[in-house]
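Here the structure comes first, spelled out in structure tokens, and everything after it is commentary.
For this view, one protein chain was removed and the others were kept in their places.
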Amino acid sequence: MKAIVYIRLKTEVLDPQGQAIESALKNLGESTINNIRQGKLIEMDIEAKNIKDAEEKIEKITKSLLANTVIEEYSIEIS
Amino acid sequence: MKAIVYIRLKTEVLDPQGQAIESALKNLGESTINNIRQGKLIEMDIEAKNIKDAEEKIEKITKSLLANTVIEEYSIEIS
Amino acid sequence: MNVTIIRFPGTNCDLDTANAVKKVLGIEPKIISCKENKIPKSDLIIIPGGFSYGDYLRSGAIAAREPIMDDLELKGNQGVYIIGICNGFQILTERKLLPGSLLKNSSLKFISKNVELKITRNDTYFTSKYQTNEIVNIPIAHHDGNFFADQDTLDSIEANNQVAFRYLNPVNGSLNNIAGLYNKNLNILGLMPHPERAVDIRTGTKDGSRVFESALNFYST
Partner (left out) sequence: MDIYESHSINKEEKELLLNYLGRDPSHTEIGIFSVMWSEHCSYKSSRHWLKKLHTKGKQVIQGPGENAGVVDIGDNQAIIFKMESHNHPSFIEPYQGAATGVGGIMRDVFTMGARPIALLNSIRFGEFTHPKTKFLLSGVVAGIGGYGNCVGIPTIAGETGFDSSYNGNNLVNAMCVGLATKDKIFYSKASGIGNPVVYVGAKTGRDGIHGATMASGEFDDESEKNRPTVQVGDPYAEKLLLEACLELMQKDAIISIQDMGAAGLTSSSVEMADKGKVGIELNLNNIPTRQQNLTAYEMMLSESQERMLMVLKPEKTEIAKEVFKKWGVDFAIVGKITETNNIVVSHNGIIEADIPIKFLTDNAPMYKRKKINKNKRNQKSQPIPSIKTKDAILKLLNSPNLCSKKWVWEQYDRTIMANTLNDAGRDGGIVRIENTEKAIAMSCDVNPRYCHADAKIGAMQAVAECWRNIISMGAKPLAITNCLNFGNPEKPEIMNDFVETIEGIRDASIVLDFPVVSGNVSLYNETNGVAIKNTPTIGGVGLIESIGVLDNFGPLNIGDSIYMIGKKGSHLSCSSLEEVCNGKSSINPPEIDLNQEKLNGTGVLELIQERIITSCHDISDGGMIVAICEMIMMDNRGAAINIVDDTKMIGELFGEDQSRYIITIPPERESIFEKKMKKLGVKYELIGCITSSQLKINDSIVISNNEIRDAYESLIPSIMNNRA
């Protein structure tokens, strides 16, 4: 199975990268794009009996390693 | 409208981050997860007449700024 | 006094830190690998700077989950003194032994320079040789030193007087200009500046020596 974990900074955490991209776009004359935020995605292959099993496993590693829940939130997609 | 750009390293480009995460998981005893690759996601609000218009705009800024097409590939999602 | 330095793969300030301890305290510290099961009995444990595991994923994230960190946490809870310098600070926050988190510098660039720091209090194990409110000059060299904590956490840090050092001028976006931080019990210190690079006037500043001298002072009295 394939899994993707999407990791985003919590809304209240400042995102200087998103801001930098936004101001670069503004400099290029692009003003219709706003609220840019940058996150991560982590993709992997996983061996598991079924989707639920996979989900549990991914949830576990995400909480324990992939995301830092002090500043980040995440979502998981399995296919 | 909201747009998300997903940016991934091209398949054959070395991904030291993915490798490091994978071996960290192995050290933590997790051996059913393989081929980890790390990518980015960039989210934004966009004003556009319609989806097609938005897509074109996002495509343009992705090529020119968000993604490094020498080593990365991307996909765009608009909602 | 027994000083132990923990080295992770990618740590690169281990030797500098050991040299500083030797130079300032005349003590030969023990450098151990994070692959050891246990940390030897120590009066002071130092997690030095560097790029543990390449700083991949997040700075300090992978190192914070090493088995040896269980023992470090245990010792920290028992009151053993611990310093995390730069990457060591990041590891300690990732392990949640210190509150908050260290984000990318607001400039998004690596910053290497000497900065002025204000000593917040001198009644701790790590700062007794400084004066309260004294301004000192110590180098920083990091990409992810932008201290962040949610408002409640930040309020409690301030209320408990847990800030150890503040940048005199904003450098990296840190909230409240926090450059270094104690845990509630004041036995764990994390700081972004590198005191081990400031122990010899020939390299520009000697203001970092007193972090180590304070520890020795405490030990010998």
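For clarity, chains are labelled A, B and C in written order, and residue numbers in each chain start from 1.
Throughout what follows, contacts are C-beta pairs under 8 Å (C-beta built on N, C-alpha and C of every residue); 3 or more make two chains touch, one makes a residue touch a chain.
The shown structure was predicted, so the numbers you read here are calculated from the model rather than taken from an experiment.
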Residue touching the undisplayed chain, where the options are C:D43, C:D200 or C:E213: C:D200
Candidate in contact with the missing chain, chosen from C:I31, C:A141 or C:L168: C:A141
Residues of chain C (touch criterion as defined above) contacting the omitted chain: 9-10, 12-13, 15-16, 19-20, 49-51, 53-56, 109-114, 139, 141, 143, 194, 196-197, 199-200, 202-204
Interface residues of chain B (partner: the chain not displayed): 9-16, 19-20, 23, 65, 68, 70-71, 73
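Basically, only the chains that are shown with their structure count from here on.
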Chain centre separation (chain A, chain C; CA means) in Å: 29
Averaged-CA centre spacing for the pair chain B and chain A, given as whole angstrom: 10
Residues of chain A touching at least two other chains: 64-66
Chain C, residues touching no fewer than two other chains: 57, 62, 65
In the complex with chain A, residue positions of chain B that touch it: 6, 8, 18, 21-22, 24-25, 28, 30, 32-48, 57, 61, 64-66
Chain C to chain A touching residues, read off their complex: 57-58, 61-62, 65, 93-94, 96, 100-101, 103-108, 146, 148-150, 173
Residue ranges of chain A in contact with chain C within the complex: 12-14, 16-17, 20, 64-66, 68, 70-71
